[in-house]
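Note that one protein chain of the assembly has been removed; the remaining protein chains are unaltered in position.
Moving on to chain A:
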Amino acid sequence: METDINSQDRKDLDKFIKFFALKTVQVIVQARLGEKICTRSSSSPTGSDWFNLAIKDIPEVTHEAKKALAGQLPAIGRSMCVEISLKTSEGDSMELEIWCLEMNEKCDKEIKISYTVYNRLSLLLKSLLAITRVTPAYRLSRKQGHEYVILYRIYFGEVQLNGLGEGFQTVRVGTVGTPMGTITLSCAYRINLAFMSTRTTGEDTGVTYPSVEDSQEVCTTSFSTSPPSQLSSSRLSYQPAALGVGSADLAYPVVFAAGLNTTHPHQLMVPGKEGGVPLAPNQPAHGAQADQERLATYTPSDGAHCAATPSSEDTETVSNSSEGRASPHDVLETIFARKVGAFVNKPINQVTLTSLDIPFAMFAPKNLELEDADPMVNPPDSPDTESPLQGSLHSDGSSGGSSGNTHDDFVMIDFKPAFSKDDILPMDLGTFYREFQNPPQLSSLSIDIGAQSMAEDLDSLPEKLAVHEKNVREFDAFVETLQ
């Protein structure tokens, strides 16, 4: 296996392979962040862009990759693998892809290291850029957000393809021959996404993978077990304070992962999507806003003290991240605040007052205050059929008010029939209509009275017969006058 490669070439080759591995990881992870990548061309060489390609280096990703490699290089039997998996908000996870950077025994002894190998590695990176947008996981990662998140894991050693399900497909990105062996870059990806489809058919939205931009819900993390709806209300109220909670949770798993030698998957989440304002503490671009909110909740007496600590964190995070852009973290608990939509007058706190399940509830007139004073509600002489009456009026659905209040069973509507004027007559059409609908019962029709008279009639019959028999002559005379 050892060739005539000289030591300088060998050093160069090792360096190229090392940086190629790091750039490969960057390209793959950045392609699964869920946002479009854009880097600028530069005609004047800066000297720091490996393979003449502008590929940003996310520090955490480089750190993880170096940790996985642990000073080694991909070699025969030792491959560098990047595993991309999906995790839902309920905690279910599924492996989507395994990207493998392998080395095999086939050597190309004639090839020039510093020129041909370098250029071919550059071409291979370009191919990787193209292929990472083409596998099914790309579209999934572009739509990640509140339903699921995409995680990555880097490991070194034997390739493990078991988690990809049955019938996974492989695409080869490319190969580059070197005097030490042939570098191969490939991707094995899952095609059986049945797990996802059964989960999402029950969704109210009816969309399999709702886009992040449509969401204004709070984003749950992979470490939460509460359903999103519950979390949204609690997070709304604890919004600034949750930062403290978030930081604590952040610290925990990072420490955990470090101890376990990167077996713990790392979450890829880019805050700063249209759906909400991220409050993760390590975001320099948004950290300032988050810090302001933190200051707002702390007591003023602590104001001076607290002002110092967020700013120091801020400078730390600014120096840590390479750019002003948001960068993913090893483990991220990203909290999205509920955005107030345009033209909404009500502040967030009052959202719960308006019954959210009635459409256009914002425009419904408020009748709660009028209820007691309204004579319609407590008419003085009306019989005991108010509730059904109100129910029937409610269901009539006249052009008047239509608000509902979910607290009471029935509510008195300000009944305004169409085309009626209520200021001329004391008795308006509405009142007439109501009384017309509620006439008093006829006494003879009431069952009690009927039953009572029947019994009396039967008892009084003999007396009446006796009286009539006495007056027979008068009756006969009367009948004769008629004839």
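Details
What we mean here is this: contacts are C-beta pairs under 8 Å (C-beta built on N, C-alpha and C of every residue); 3 or more make two chains touch, one makes a residue touch a chain; residues count from 1.
By our rule, contacts and distances are computed from a predicted model.
The chain not displayed here is annotated in its UniProt record as "Autophagy-related protein 101", chosen from "Small ribosomal subunit protein mS25", "Autophagy-related protein 101", "Serine/threonine-protein phosphatase 2A 55 kDa regulatory subunit B" or "Leucine-rich repeat cysteine-containing subtype". Among A:K23, A:R120 or A:R190, only A:R120 touches the chain that is left out of the view. Of the listed positions A:F16, A:W99, A:Y138 or A:F168, the one in contact with the omitted chain in the full complex is A:Y138.
Across A:S7, A:S43, A:N162 or A:T481, the single residue that touches the chain missing here is A:S43. For chain A, the residues in touch with the chain missing from this view are 36-46, 49, 52-54, 115, 120, 123-124, 126-127, 129-131, 133-135, 138-139, 142, 171-175.
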